[in-house]
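With one protein chain held back, the other chains of the complex are shown just where they sit.
Take a look at chain A:
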């Protein structure tokens, strides 16, 4: 009888075989490489903690860290702001906008375009002389001479942030609307009867009840944002110009590994990135969770 118990293991064996070979083994091997100088072939040269010492004093990595945060922060603020505004608009009983499904699809569309196509599209639109963005602003008289968007650190970062916002606000909106749909209509009806205005309804009903959803959005966006790579890579020279302002952490990792062949150091960057992601996800989770608790207490009183 007891023998039969082993049968189940055979069924889960393929998963573990694949997991061990393709997930765990590379992760551990990468960890080993963080202690070495490895050029992608031959024998890795053992360095001890040199790579870690280097990364902690590496001004390029620090720059990449700050850049990543700046781009992600601007993008996230805009993205969440727009999505929240739209969610409030579409959930408002007084306005009662028709065609939610249609708008949802429209808002989500930019997300379906391959990132490389987006990069080419915006590269043309943001071109200094010929770009339609500059032409448009010039014709409207908002600017008197064309702006070289991708040649100044601030405008370059803002461009990337705005493109990301454009791509992702639809997704955030859909997730938020799912959250809004989960809020009982009775709260809103009660608020309406009590004479709460739109702002109050939004601040005291929608927002607190959306907190778990927003936490989810924040953490997924943070993890995605810290891995920001493709747009900065494709929009300018792939080295992070102008002035290194588009040098993100993953772009730096990519360049160290595949451009310069420093696989050992790139592995170290990857582990630092992992550490940073864990720390900030933890902070986000903690702070959001605590605030949620406080609100709940207040509600009970």
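The definition used in the following text is that contacts are C-beta pairs under 8 Å (C-beta built on N, C-alpha and C of every residue); 3 or more make two chains touch, one makes a residue touch a chain; residues count from 1.
Here, contacts and distances are computed from a predicted model.
**Student:** Unshown chain, UniProt name, "TIGR03943 family protein", "Sugar ABC transporter substrate-binding protein", "Thiamine biosynthesis protein ThiS" or "histidine kinase"?
**Tutor:** Per the UniProt record, that chain is "Sugar ABC transporter substrate-binding protein".
**Student:** Which listed residue, A:185, A:259 or A:286, touches the chain dropped from view?
**Tutor:** A:259
**Student:** From the list A:66, A:115, A:138 or A:196, pick the residue that touches the absent chain.
**Tutor:** The one listed residue touching the chain not shown is A:138.
**Student:** Could you list which residues of chain A touch the chain missing from the display?
**Tutor:** Within chain A, the residues that touch the unshown chain are 3, 6-7, 10, 13-14, 17-18, 40-41, 58, 60, 123-124, 127-131, 135, 138-139, 145-146, 151, 237, 239, 241-243, 255-256, 258-262.
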